[in-house]
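With one protein chain held back, the other chains of the complex are shown just where they sit.
Here the chain labels run A, B and C in written order, and each chain numbers its own residues starting at 1.
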Amino acid sequence: MPKDVIERFELEFLQIINEQGVFDSALLPPFKDPDFKKIFETMVLVRTFNQRALSLQREGRIGTYASILGQEASQIGSALALEDGDWIFPSFRESGVFISRGYPMWMLYRYWMGDERGMKAPEGMNIFPMSVPVGTHLPHATGAAFAMKHRGDKKVAAVYFGDGGSSRGDFHEALNLAGVFKAPVIFLLQNNQWAISVPRARQSAAKTLAQRAFGYGVPGIQVDGNDLMAVYSATKEAVDRARRGDGPTLIECYTYRLDDHTTSDDASRYRNKEDVEEWRKKEPMIRFRLFLEKKGLWTKEYEEDVLRKALEAVDREIEAAEKYPAPDPADIIRYTNSELTQTQKRELEELGWEK
Amino acid sequence: MPKDVIERFELEFLQIINEQGVFDSALLPPFKDPDFKKIFETMVLVRTFNQRALSLQREGRIGTYASILGQEASQIGSALALEDGDWIFPSFRESGVFISRGYPMWMLYRYWMGDERGMKAPEGMNIFPMSVPVGTHLPHATGAAFAMKHRGDKKVAAVYFGDGGSSRGDFHEALNLAGVFKAPVIFLLQNNQWAISVPRARQSAAKTLAQRAFGYGVPGIQVDGNDLMAVYSATKEAVDRARRGDGPTLIECYTYRLDDHTTSDDASRYRNKEDVEEWRKKEPMIRFRLFLEKKGLWTKEYEEDVLRKALEAVDREIEAAEKYPAPDPADIIRYTNSELTQTQKRELEELGWEK
Amino acid sequence: MGKITIVQAINMALSEELARDKDVVILGEDIGKDGGVFRVTEGLAEKFGPERVVDTPLSELGIIGASIGMAAYGIKPVVEIQFMGFIYAGLEQIFSHASRLRSRTRGRFTAPIVVRTPYGIGIKPPELHSESAEAFFCHMPGVKVVVPSTPYHAKGLLKSAIRDPDPVIFLEPSRLYRSIKAEVPEDDYTVPLGKAEVYQEGNDITVVAWGTMLHRAAEAAEGFDCEIIDLMTLKPMDEEAILKSVKKTGRLVVVHEATKNCGLGAEIAALVAGEAMEHLKAPILRVAGPEAVVPMARLEDYYMPDKERIRKAYEKVMLY
Partner (left out) sequence: MGKITIVQAINMALSEELARDKDVVILGEDIGKDGGVFRVTEGLAEKFGPERVVDTPLSELGIIGASIGMAAYGIKPVVEIQFMGFIYAGLEQIFSHASRLRSRTRGRFTAPIVVRTPYGIGIKPPELHSESAEAFFCHMPGVKVVVPSTPYHAKGLLKSAIRDPDPVIFLEPSRLYRSIKAEVPEDDYTVPLGKAEVYQEGNDITVVAWGTMLHRAAEAAEGFDCEIIDLMTLKPMDEEAILKSVKKTGRLVVVHEATKNCGLGAEIAALVAGEAMEHLKAPILRVAGPEAVVPMARLEDYYMPDKERIRKAYEKVMLY
């Protein structure tokens, strides 16, 4: 009777394409060649969007911006495994998810210019607004997934959050409820090793964040977050499971934030260049490019062409964003409730915002 | 490279004395015979306190009360592993912990009569007031443990909470912080299978609650909560580890709430008698009595004598509680801040509560 | 049908709404088999099944947060928080998300959740079971706050809350749950949100109250010519109703259980001091809890405004 082992857990790590572009063909998802190229093109587009956002910020044309450099595979790979009717609950660092789901880029720029209208997702596109208070949006995904189940809709919810977000009580309650409700939700933990200046090791004494899943009776896995195919494959498995009615999954994408936290941050204060340079070698584009090359799908000219098109597309979006009319101050009040209250009517008048 | 197992966990279960009183002498803590008897006497005292509380409530002499019937081993066994300078953070269902740490019983009764003064722990006795909002006191224990470490004091903090409490975000943040800070704190999860009417299986999809520990990089164990020696032994190990500077532990005491949730509850609405009767056979006194008998330490006369003394002691405490002077209404205001505010001075006057 | 209590009236409203709309889901701790600690949801789990009357883990943040996702998706969650003292864990979800989702997305997503919870003093329970934190929620733009004071209004207001497109905090005065009874129509009526009602007409003093205090303010009014306003929707407040009455009476007394400082009484007083000063014949008085938390049972009665304290305020404004 003494100290019986009553449960055993094993945590797995998935990688399909390694840093040299070498891949395990048995594990490679069944994409066609044009799919692989399309994915590469999305990566280029997302990175272009991101680089332009950073320069717009420097020019004072948008406000604070959170770069996703280095996290393209985690974002695009997971978003790719979702379908159009699915619901997405992003954090503020998910440009790649938005763009790969087709969200208008000009609206994203508009948002970063400090305009709420940028988060008015086009009808039919179920992308929640970026959650600014870290981790607080996880329960929303659990709730939406509950609702899908309630309605008998074969949809899933996917929620993106960081290593920092995993320390919040919301994470715990959202995962625990999802487990109890067997809700079709995928928890996509973007472990980019940093929460502003706080390193992953200071965020939790646990070796991985994926192992939290066991505590909720939910499957969990850690994937190489810089390997788009691994991220896709793990997400797809989780999405299929959820759609089948078998409940939630926690996926930890092990990646790295190559840029400053946001444009307001100066990461050189708290981490050294060498570490960042080490990670730069592992960034997802390099590897995917090598993979394409091995498959005979990549040439220099091809990439130059893709990049040029991306730059053109992004320029058009910036133009659209910048020429969008200024917001109406009355909107501040107007969208608070379904109808104006007595107080609000008086205020609109007093403030002279009524038209 | 595919799906490597990168971590393995094993969850252990500890039992030392089984339901028939059979024990594993290799695991039995090194108590002397008088110690065993003393423990039995504490169990009787605690149970007597509890039974009298229930009858006082029925007579309208105290308010709502939360019975601990069935949880004596979990409470006393763990409290016994603590030392006098240690800090305790109880929930509202911890009479056994209070009493085995020497807390005046009349004060407990006073508290249940609806008098705050019952939670004014005697100087030198570091027992926090019962936490009514479930689970919210866990971070306090982590904080006190942090402070002990900061001061270099060789103390530990112990926090008691239920299976229900384990679903709250506070649980997550408190355990995670304790792991990061390597704080000397013991998380004593009293899994009594119910959170009012919500059964353990509905509280979380995880098979055990102890396995949550892995998610924080913290040791965790499940113990037979009806086996006082197992509870003591696991707690002692955790306390020693904490005092050594090796950080926190999560202990799940697997026990059962034999009575209604509180005197306001009617458990027959949501659970069936048969299950309760099954558990009644496993309750901790039966087993401990059999164990003592096997050791030649128990006779019927001995128990009768112990019980008589307990009844007398409890009667004296009830008398003391009941003849304690009524609280002063000015106390409502007086203990809000360190000093009366301008508003409070005016209010005391207006209300005529000033003496 | 005979007279029923507020508990029964709320049960009726929930039952009718569950029957009317398949997308209505109620969630909370112990609301299923147990029927809720106040038995408000008694019988509903049997009638509508555990998928629509959902027992949840002990997870206030989680269920309020989840309800936001549910509501945005299109189903209609009605969350029960067992006592108002346990709503605070969900306050961030309500304030940072439910209240802002419409504004944040310029109407694309909304969070029409209902959070029901017993509140107020007067049943001599353990600590933190007697909270009156309505002012927190009234300070949140985008949130509606409703308190019924009679069985009739309880049913009608809850139905309105469930059908409302905005998040609603629905506060049920625990002391009134079973202490008053009234006839309640069995048909499908609603009482509109945002409108106060004159509970008793009068000419000398405007009294604004809600929940338990409404009845106490009325009891205390004997011998005074009070116009008593049952505010019902604390947010958005029916300013017009208050101002209209004060312009008639020239005197205002607000009665509430919550601690006075920054309580809703302050807002009502400030509204009148800003908009109807010229009509005032006396200082605006608030009868409210002192600067202290609600004590446990032994001292509870001292804390809660009683008839005598309310009468003193009436006298004071009349003698001024």
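Rule of thumb we're sticking to: a contact is a pair of C-beta atoms (placed from the backbone, for glycine too) under 8 Å apart; a residue touches a chain by one contact, two chains touch by 3 or more.
Just so we're clear, the structure is a prediction, and the values are computed from it rather than from any experiment.
Among A:T142, A:N176 or A:T336, only A:T336 touches the chain that is left out of the view. Annotation: of B:K38, B:R58 or B:K120, B:K120 touches the absent chain (contact as defined above). One chain of the complex is left out; on subunit B, the residues touching it are 87, 89, 116-117, 119-121, 123, 128-129, 133, 136-148, 150-151, 157, 169-170, 173-174, 176-177, 180, 331, 335-338, 341-344, 346.
Listed by residue number, the positions of subunit A touching the unshown chain are 63-64, 92, 113-116, 132-136, 164-165, 167-170, 195-198, 202-204, 264-265, 269-270, 326-327, 329, 331-333, 336, 341, 343-344, 347, 351, 353. Seen from subunit C, the chain kept out of the figure touches residues 85, 88-89, 91-92, 95-96, 99-100, 103-104, 127-128, 133, 135-136, 138-139, 141-142, 235-237, 258-259, 261-267, 269-270, 272-275, 277-278, 280, 282-286, 291-293.
In this text, only the chains that are shown with their structure count from here on.
Separation of subunit B from subunit C in touch steps, taking the shortest path, is 1.
The chain with its Cα centre farthest from the Cα centre of subunit B is A. Chain centres here are Cα means. That of subunit B falls 36 Å from that of subunit C.
With centres set at the average Cα position, the gap from subunit A to subunit C is 40 Å.
Inter-chain centre distance (subunit A to subunit B, centres taken as mean C-alpha positions): 43 Å.
Residue numbers of subunit C whose C-beta contacts span two or more other chains: 56-57, 59, 61-62, 89.
Shown for subunit B are the residues in touch with two or more other chains, namely 167-170, 202-204.
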